[in-house]
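In this view, the complex is presented without one of its protein chains, the others remaining in place.
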Amino acid sequence: MTYVRNAWYVAGWEQELAPETPAAITILGERIVIWRTASGSVHALEDRCVHRLAPLSLGRCEGERLRCMYHGLLFDPDGKVVEIPGQETIPPRARVKGYPVEARHSWVWVWMGDPEAADISLIPPAVGYDDPAYILGHGQLDYEAEARLINDNLLDFSHLSYVHAISFGAGPQFAQSQPKITPLARGIRSERWITGTLGASNRKSDVPVDSWQTYDFLLPGVLLMWSGNYPAGTAERLGYAPPPQEDAQQGLNFTSQAVTPMTDRTSRYFFSWGPHRDHGDEAMRDGMMELAAVAFGEDKVMIEAQQKVIDMTPDPVVMPSAHDRGVTLFNRLVEKLARAEAGGQQQAA
Amino acid sequence: MTYVRNAWYVAGWEQELAPETPAAITILGERIVIWRTASGSVHALEDRCVHRLAPLSLGRCEGERLRCMYHGLLFDPDGKVVEIPGQETIPPRARVKGYPVEARHSWVWVWMGDPEAADISLIPPAVGYDDPAYILGHGQLDYEAEARLINDNLLDFSHLSYVHAISFGAGPQFAQSQPKITPLARGIRSERWITGTLGASNRKSDVPVDSWQTYDFLLPGVLLMWSGNYPAGTAERLGYAPPPQEDAQQGLNFTSQAVTPMTDRTSRYFFSWGPHRDHGDEAMRDGMMELAAVAFGEDKVMIEAQQKVIDMTPDPVVMPSAHDRGVTLFNRLVEKLARAEAGGQQQAA
Partner (left out) sequence: MTYVRNAWYVAGWEQELAPETPAAITILGERIVIWRTASGSVHALEDRCVHRLAPLSLGRCEGERLRCMYHGLLFDPDGKVVEIPGQETIPPRARVKGYPVEARHSWVWVWMGDPEAADISLIPPAVGYDDPAYILGHGQLDYEAEARLINDNLLDFSHLSYVHAISFGAGPQFAQSQPKITPLARGIRSERWITGTLGASNRKSDVPVDSWQTYDFLLPGVLLMWSGNYPAGTAERLGYAPPPQEDAQQGLNFTSQAVTPMTDRTSRYFFSWGPHRDHGDEAMRDGMMELAAVAFGEDKVMIEAQQKVIDMTPDPVVMPSAHDRGVTLFNRLVEKLARAEAGGQQQAA
């Protein structure tokens, strides 16, 4: 598993984190307990009591603190033990690791790297339920596959023409043409005009339109995409440059998706999707969520099967194709940053 | 897993291979996709796209070709890639391994060794649905056990007196007496008279008969057996030599069975069984299949339990008994040929 640690990983949905109800999530092989206090703060600690390694996620919230419910050790939100029942002195090593954590754009984000380096400005600008412009639905899927394979899937939309041939009904254009791929500081941007199309499944146009689709795929594995239809001829008129979002005539929508590596063979995939308020309503949103359930299930079938094949292959080697430019750029960025982090750790040690 | 590679392994039932419906099977740890085209040809390829290792068994048949439904690579039936969507040039390494494959005697056979050495005459002469002489039923069982243990079981019928004491009701003779074992070029032959018997479970005779049973057990793990009842005294009259099949008075039947090693701990067991047309009818066949379901289930319980014990034993060692002559001869043949194959590979390398 090569992943960047100095990044914000999605740990869950903000609205599903009930007050004083600790939740366990595994990220990059580390068990983490996340909880929201009655006062509204969100905290994240190593999910492992320093005493006998019981999970703190089975614990009890007491004010800002969390009590291990095996033998009663009480933890401050920074990981320091403040009470050991039956014992006067608390040794200095009685503490667990704390993680920087932020609730934003409907997601709870955990910083997996050096806490000193945690930078809130690096949280990807997802669209959450707090954004009045969109009518969103959301869901999540657990994968028996490593996160990289899901990232790879999202970095190359040519699979739409095959995996989702019927569900999204997006036609052969995704495989026949190349999007414009631009490197970003923390990811890549993909942009694409599809001209003279009737659009995808449940957002069909009656007349041919020019369909624009663009997404940023950002560290550690977050896809932020909007697409919309424009009058036929727009692409050519603009010289295939990006169109102003506000000129979209129809079908403007946004999806935020995040891939969280849990272990080296399990991942959690979070997604929200929905139309812009001026281009759709709750009914359209519900239709899009039904479509997402089918289509993202198709991805899951393919990727989990791919993982099984990889695991049965002694020395698995891929043969990148022309469509893999985004995949390759992003994975190189991950490797470069991960190497730098490992080097920094060695230097520090 | 020591198995002979230069042999035909049963991959499935010919009649269950629907046209243009790729099927996945694992043989000797290798994933293979098998499909029948609209024209009736059967093809077998490595089940792993050369691009990103997605399984071709999730693919789509297009004429004689198979398209990977992840990113659309199109494969010739020999494994060569003939189309990469979005890309003009196809590199020479864009190919996957092809397997010689034959549909015969109701089974689809895959040659796991050197394709150049694939020899159709080595397909064991099983009795399939195309044989007008027998009224067959068929079935299959998946084992959580390595194939060798199932082979061992089929190579020593003394287990009938214990494992199948009630189901086959074959009596103690199978354990008390030895069959005649003869080495064959690609297996062993077992022959046995049981005299003065009323026969097994559902093919009982009213009067004592002499029952003849003979099977060849052939590489890689195929049992071909016929048995039948003769008038009491026949065995002695023939000096315990093999009787002419056509003189069988009653109960003549044939069973073909094949054991396919999938992984080192999973196997698939295929079987057909039924009476000769002159000795029974569909009703008798159905009764025999009901019996097979019970009896082969008994083998599965015993062998899977045996596998578990073996896996919990640090250095498992067997203590062969007098009944193990067939087991020992066959396993030695496998080891000799497997060694020769490995030597040939080394020489070639």
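Note that the chains are named A and B in the order they appear, and that numbering of residues resets to 1 at the start of each chain.
Criterion: a residue touches a chain if its C-beta (ideal position, glycine included) is under 8 Å from a C-beta of that chain, and two chains touch if they have at least 3 such contacts.
What you are looking at is a predicted structure, and each value in this text was computed from that prediction instead of being measured.
Set against the missing chain, the residues A:E14, A:D47 or A:D324 yield one that touches it, A:D47.
When the full complex is taken into account, the listed residue touching the unshown chain is A:M69, out of A:M69, A:L122 or A:L198.
The residue from B:Q87, B:Q140, B:S161 or B:S205 that touches the chain not shown here is B:S161.
Looking at chain A, the residues touching the absent chain are 26, 29-31, 47-48, 50-55, 58, 67-73, 84-87, 91, 93-94. Although one chain is not drawn, its touching partners on chain B can still be listed: residues 152, 156, 158-159, 161-163, 165, 175-178, 301-302, 305-306, 308-310, 312-313, 316, 318-323.
In the analysis below, only the chains that are shown with their structure count from here on.
Each chain gets a centre from the mean of its Cα atoms; for chain A and chain B, those two points are 48 Å apart.
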